[in-house]
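Omission of a single protein chain aside, the complex is shown with its protein chains in their original locations.
Presenting chain A:
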């Protein structure tokens, strides 16, 4: 039997130390150990992007990483994007542009959009579509998702988001 490893990971600005089996996937660690169920498992095969989180500030698919690989690193999930009860601009943009229908892809879409905007603050429409190629949405046809990323990039979203009713955000 493989022995467990002790890892220390910073998740959404809180440091956690846990014993984990090496085969435990990062997404399982986030959801089942830490209770951060905002990060979803969709395809579980590296295709759909629903499980996207940031590792040291860049997007990764947390179903395709072992929790032990995150030892000593910093993870940000969808639950860590809002600040002081205020949605991040990209979250607010998804809300205002109605960039979702069923919402299952939304946490991953938002995390990938945030990573894309960090790397390229003013992407063209094609760059947005290319940047989201690792995230699947089966409802929207992507139109409003692209519009939301454009709105966030252009800074045209409302800054007063304190009373937002969006789910899954502290």
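Criterion: a contact is a pair of C-beta atoms (placed from the backbone, for glycine too) under 8 Å apart; a residue touches a chain by one contact, two chains touch by 3 or more; residues count from 1.
One rule holds in what follows: contacts and distances are computed from a predicted model.
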{"item": "Per UniProt record, name of the chain withheld from view [\"Spermidine/putrescine import ATP-binding protein PotA\", \"Tripartite tricarboxylate transporter TctB family protein\", \"Putative DNA modification/repair radical SAM protein\" or \"Carbon-monoxide dehydrogenase medium subunit\"]", "value": "\"Carbon-monoxide dehydrogenase medium subunit\""}
{"item": "Hidden-chain contact residue, picked from the options A:11, A:34 or A:65", "value": "A:65"}
{"item": "Missing-partner contacts on chain A, residue numbers", "value": "1-3, 5, 21-23, 25, 28, 44-47, 49, 52, 55, 58-61, 63-66, 68-69, 71, 112, 115-116, 131, 133-135"}
